[in-house]
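Of the protein chains in this complex, one is absent; all others appear in place.
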Amino acid sequence: VPAATSTAILLAHGPLRERVSAELTGSVYRNGGVIVAHDHYVDHERGHYFTRLEWRLDGSRTARTDLEGALAETLHPFGLSFALYFSDDVPKIALFVSNLSHCLYDILGRWRSREWRIDVPVIVSNKTALADVARQFDVEFRHFPITPESKIEQERKQIALLRERGVELIVLARYMQVLGPEIIAAFPNRIVNIHHAFLPAFPGAKPYHAAYRRGVKIIGATSHYVTEDLDAGPIIEQDVIRVGHATPVAEMIRVGRDLEKVVLARAIWAHLQRKVIVDEGRTVVFG
Amino acid sequence: VPAATSTAILLAHGPLRERVSAELTGSVYRNGGVIVAHDHYVDHERGHYFTRLEWRLDGSRTARTDLEGALAETLHPFGLSFALYFSDDVPKIALFVSNLSHCLYDILGRWRSREWRIDVPVIVSNKTALADVARQFDVEFRHFPITPESKIEQERKQIALLRERGVELIVLARYMQVLGPEIIAAFPNRIVNIHHAFLPAFPGAKPYHAAYRRGVKIIGATSHYVTEDLDAGPIIEQDVIRVGHATPVAEMIRVGRDLEKVVLARAIWAHLQRKVIVDEGRTVVFG
Amino acid sequence: VPAATSTAILLAHGPLRERVSAELTGSVYRNGGVIVAHDHYVDHERGHYFTRLEWRLDGSRTARTDLEGALAETLHPFGLSFALYFSDDVPKIALFVSNLSHCLYDILGRWRSREWRIDVPVIVSNKTALADVARQFDVEFRHFPITPESKIEQERKQIALLRERGVELIVLARYMQVLGPEIIAAFPNRIVNIHHAFLPAFPGAKPYHAAYRRGVKIIGATSHYVTEDLDAGPIIEQDVIRVGHATPVAEMIRVGRDLEKVVLARAIWAHLQRKVIVDEGRTVVFG
Partner (left out) sequence: VPAATSTAILLAHGPLRERVSAELTGSVYRNGGVIVAHDHYVDHERGHYFTRLEWRLDGSRTARTDLEGALAETLHPFGLSFALYFSDDVPKIALFVSNLSHCLYDILGRWRSREWRIDVPVIVSNKTALADVARQFDVEFRHFPITPESKIEQERKQIALLRERGVELIVLARYMQVLGPEIIAAFPNRIVNIHHAFLPAFPGAKPYHAAYRRGVKIIGATSHYVTEDLDAGPIIEQDVIRVGHATPVAEMIRVGRDLEKVVLARAIWAHLQRKVIVDEGRTVVFG
């Protein structure tokens, strides 16, 4: 298991070539890296290769700042695109919320109990209802009321704030507001949403009401990256729970909350562990 | 548990009235019936009452043929509609199939192993591929090739055949053919279909392909009564199984088969146990 | 759905008699109560009847303080034992913790977000690690260090404290200390524990390690009432999650946490909704 020692994590994908895997691991070995995890997935239909490689930095003969360049030399001849991460970086996450606190409490609890090594520099909201929770956890709370007229302007201010705070990931923790194209473009594949339905069933508003009307026997929650198509971004994680004819909408909403917070947490965790690659509207999520 | 002794089973529903439950059980007691199961569900929003009552016939002071009339006297003043069944009746089921045999084998196995007390007088198909399976289990196999031109005529012949054979329930065991309005009208809430997706997601053809393209992390199967709206009838049972980015369509189809046959079997069983009431496009399925 | 209006909730069980259900609902009706929920379960093998009845108090012609006596008159001739609750009572819960905070954060979040209408007057611990969490949520934190020598004495002090604070329910939120017989006897069927395994598999210490060694493909969590037999009390709720050969113990511990907090929360919720009856070492948990 990746222990206290720092690791480098590489996510790469591109056309499948015969020796790409051997070349990649060989280059890590030659640099003195000890591999602690190596996952790959091949989409044989498309001839596309995806990999996640994690190795210890302590024996590495390449300086941390030179690693990216060294990897580029190895990988670009194969036509692979890649991203490099370090396990000792502490990712900065902004939480976007409205009136519902269950996902917010859950994430803040994971942070403060050190289950997750993250930083939450700011909570952003279009409402003021959860300012108290921010105060309780001693986090800056920023209120951006949004009207159709003010939306573009307000989201530009949000982008500026997030950049200033060094935010890497935005989590929409039951944020009841559709994001505009500018903020989505500013954080590509770095905005994680939780939708309270088993997508693609019941996108949009009031999915539990729709599920009740349709009489489904199972309800779900879906966490996905946000794209401009509402509730249609690449799915990271889903889970479901059984309901029945005797489950009224209010009870679906209640039991759904536990599903939402757990599914959202799993998606964030996968992202933070650098286990997710997005390609052609789908995710590869390494186990 | 309802043992060897025969029982009567009542399914009833209608407007909620104060004393309907007490009146109903009282009338059974007064007739010497021993209640072995009594379920009810109240939709408080609509003020609607649903019940399933099962009692032993051996002590009954009302002749079996008079029971329906006696119940009508008790229930009609309350505005309840009802249906009466006897546990020792052996329901006749027609199986509709095309080329895929997994559901067919599953149902025939349950029948022949006496897991289910049913009769399967006939297997109906628009193809000939599964005639051998019918022969193996010694069941009549009837081939009705269907073209757009012949469809109405062929389905009329099917209806005539099913009536002649005394068929109570039609099971579409991966029958690859949309039913026309006449046969649907002839067997209201008595045609059970299995759709290989988690409805309302992915209705229609090739749902596993659609699920793969959308990148869902869970796939499902749905058993429902057939109505004129394709894949939109009242859902009886659903279940799901986890997949991942590395699950190709062919593998979804493979693991989906087990889901399909189990979900379909549970729906048929619920129907045969007289545990399903359909109302306003949704089912009440007693536990 | 039981709305803002206050309700009375009756839990009763005893030998099955013919007219007990009709008598019970009749007596509520005669008193002007409007029934909003009525569940029952009959163990036909033992001839034992269990029921949960909930009715609105607003039309009741019996004073709240006289209800218990009135019910006793109705139920005792049938040999039923019962308990009566009111939905507007706010149950006082004591949380027992050690070093792990995930269940603690989860429960406190549900309380403060008003998902649960409870009061948490005190957090009890054999360690000091979680004093900060108590402070963050503004709850009294009481440290009772326990040694084999001090255990009896310390638990007597705990009992005194809990009684003084009017505590109805004790929740062992990953409390790493076996309770002694006195405190168990003082709170019969009112101490809820979460065990991090799928009982009866892997009772006792380090269940995830044992699960790894055995090579199980699914791990679980179990919430149960505490009895003198370690991890053998009546089970209220269980759930499971899939693992594999590649899931090391550390990862089981991590994913297990989410299971533990959700299973514990469901058990507490069922208890608080007055949906649990304990009989002969098993629970009846109404849906």
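A, B and C are the chain letters, set down in written order, and residue numbers restart from 1 in every chain.
We take it that a contact is a pair of C-beta atoms (placed from the backbone, for glycine too) under 8 Å apart; a residue touches a chain by one contact, two chains touch by 3 or more.
Model, not experiment: these values are computed from the prediction.
When the whole complex is considered, the residue among C:Tyr49, C:Phe202 or C:Trp269 that touches the unshown chain is C:Phe202. Interface residues of chain C facing the missing partner chain: 41, 44-45, 198-202, 213-218, 220, 234-240, 244-246, 248, 281-285, 287. Where chain A meets the chain that is not shown, the touching residues are 1, 18-19, 21-22, 25-26, 29, 36-38, 40, 42, 44-45, 242, 287. Along chain B, the points of touch with the absent chain fall at residues 1, 101-102, 105-106, 109-110, 112-113, 115, 133, 136-137, 244, 246, 248, 250-251, 254, 257-258, 262, 265-266, 287.
Here is the rule we use: only the chains that are shown with their structure count from here on.
Relative to chain C, the chain whose mean Cα position lies farthest away is B.
Chain centres here are Cα means. That of chain A falls 42 Å from that of chain B. Shown for chain A are the residues in touch with two or more other chains, namely 244, 246, 248, 287.
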